[in-house]
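Yeah, one chain of the complex is gone here, protein chain that is, but the others are all in their spots.
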Amino acid sequence: MTIEKILLGFSPKAENILPALKKVNAGFGYIDEEKAEKIAAYFSVPISQLYETATFYDLINTKKQPALTIKVCFSTHCALKDAKKIIVEIENVLHVKLGDENNPKFRLGKMSCVGRCGEGPVVMVNNKVYERVTVVMVRGMLEEYL
Amino acid sequence: MENTKILTINWGKINPLKIGDYLAVGGYLALKKFVSEMKPDEAIEEIVASKLSGRGGAGYATGEKLKMVAESESHEKYFICNLDESEPGTYKDRMIADNNPQLLLEGIIIAALSIGAHKAYIYINGNYEKQKETLETARAQAHKKNFLGAGILGSAYDLDVEIFSGAGAYICGEETALINSIEGKRGEPRLRPPFPTEAGLFGKPTAVNNAETIANIPWIILNGGKKYAKIGASCSPGMKLYILGGSVKKPGVVEAPTGVTIRELVDDFGGGVTPGRDFWFAQIGGASGRLVLEKELDMPLTFSRDCQIPLGSGSILVVDKMANISDLILSWTEFFRRESCGKCVPCREGTFRLHEIALRLQDGEISERDKVAIKDILWTLESTTFCPLGRFAATAMRDAVEKLNLLDK
Partner (left out) sequence: MQIKINKKEYEANENETVLDVCRREGVRIPTLCSFGKFKREAVCRLCLVEVNKSGRLVTSCTTKVAGGMEVETENENIQKARAINLELLWSDHAGKCVKCKKNRKCELQTLAEEYKIENFHFVPRRGEMTNAEENELLRDNWSRVVVDEKNPVVERDSQYCVECRRCINICPIKSYGFNHRAGDSVVGTPYNQPLDCIFCGACVKYCPTGALIDQGDINKIITDLDDGKLLSVAIVDAAVLESVGMELNGVKTVENLAGNLRSLGFEKVFDLSWGFQKYVEAVAEEIHPHHTGKKNPAKQRKFISSFCPSAELYIKKYFPELVKNIIDVKRPEEIMAEAVKKEYAKKEKINPKNIRVMLVSACTARKKLKDESIDHILTVRELGRIAREKKIEGVRFAGSVPDKFMNGANVKYAELHKYGKLSQLLTEKIKGDLVIGAANGVLEIENALNAELKKEKLHDFLEVMVCPGGCEKGGGQSMKI
């Protein structure tokens, strides 16, 4: 699926800019400069506006993502359910530090509430959501990606 | 206590993916009544009479908002259902979409038609992918039954419903930021005036309402606003979804009237505090909510401005004495440090510095310098920010300072 094909699936109206950004992001993992220029041209907006919009939202990437991105919810309910311990366990298993943006293989970060507070702690691995995660489960959860 | 179930009445009893199930239990009778027996302003009068207040947390009078848009002379108007629901501890709107999406759709259609809109948007949290699909199925089924689209139920009404997925930003729950988001821009709040009811989406009169608020509308149309106004607290009546979480025996979503006390919710609905744990405090309304001590548990929860403990989103988080308060503080500050839109100085810089202080707090004591900094940051967040998110960012910390004596350590 080329970016041109994706864009042609949307009429060039302002309300389609965010959906188009999300679809291109989903298709390619991130939106690079070349694609951003094409999207901006398609919707007749300045590239500076498109970039400032794309960088605003958590679910849109403007940089290439590592193979494995893990986000641990640290909002109130999950934080009280020892999300911190899960973060430490992931750091140990993958040998990566929380927030390190230079590791080419892994990125570990915190995320905001995704509305599954009854089933926390919640961890997202490459956009797949895991619920009721415990420290013991971490290694097994990550193994299928390694 | 009032036991009428308005929102949860059919949860678990109907298949959310089958419109026929909803129709069999009286679904879409409200829309049929609206189309065949009521004028748009009559419907709005019922909502005004019901004193229904916004269930996103702001508590604004829904009827008044709809009236303002209805009275505008513009031919182009919009109705937006706010399902962005990003407040930590809150998933009631998600549950509505999961369990009875058609109830929400029916409410949207009635509200949109009553203000004269031909297009409605459902702005749904970008992480709610499954719920988006459910709503799309519901929409298609409703369309087939002529409940939306052109010539609704044989009338001259027409309505398109667009489902717009967010992209991950808490601030987009604020109505002007939400509107900017639909317009393909950064989700930054706008200057007011003008208000969305005058100039909102694409500069046109727009009504933005929370999903739970809208889900009350079919009942109000069928039973009348006056009857609704008799439920719960008189200042802000109705049934409300509360989300019990933390150290309660039975966490989950419950439906109870407004005016219920926190103690009633925790004990009667939630089964009490988790056995073996001692109650320390509860946070009401999510990460931006106030803290409530044991002695305050008999306060009724309402949307009234006089109510000292505002309901907010309805999230009730019970925190016990074994909780790590510095983790919770880190959670609060880190959340707002990430979710601030960044445009105004006090919020962008204040949430950033408050989070740094919370990181230092993880290691031990707060320095004297940090104590002064906390007080100043909270003050400026409460008094000088561009939008209410600044105040939200300060609420819990302010209560932690004043009720939990955080700075006396």
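All chains are identified by letter, namely A and B, in their written order; residue positions are counted from 1 within each chain.
What we mean here is this: a contact is a pair of C-beta atoms (placed from the backbone, for glycine too) under 8 Å apart; a residue touches a chain by one contact, two chains touch by 3 or more.
Just so it is clear, the structure is predicted and the values come from calculations on it, not from any experiment.
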**Item:** Option touching the unshown chain, where A:F10, A:F28, A:Y51 or A:Y130 are the choices
**Value:** A:Y51
**Sole contact to the chain not displayed, among B:M68, B:L153, B:C235 or B:A373** = B:A373
**Asked** For chain A, which residues lie in contact with the unshown chain of the complex?
**Response** 33, 36, 46-52, 55-56, 62, 101
**Request:** List the residues of chain B that touch the chain left out of this view.
**Result:** 169, 186, 191, 337-346, 348-353, 356, 359-360, 367, 369-370, 372-373, 376-377, 379-380, 383-386
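Note that in this section only the chains that are shown with their structure count from here on.
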**Request:** Could you please specify the touching residues of chain B with respect to chain A in the complex?
**Result:** 85-91, 94, 125-128, 162, 164-170, 181-187, 202, 243, 245-246, 251-252, 283, 286-287, 315, 317, 319, 323-324, 327-328, 330-332, 334-335, 338-339, 341
**In the complex with chain B, residue positions of chain A that touch it** = 14-19, 21-22, 43, 45, 49, 52-53, 56-60, 74-77, 79-80, 84, 110, 112-118, 129
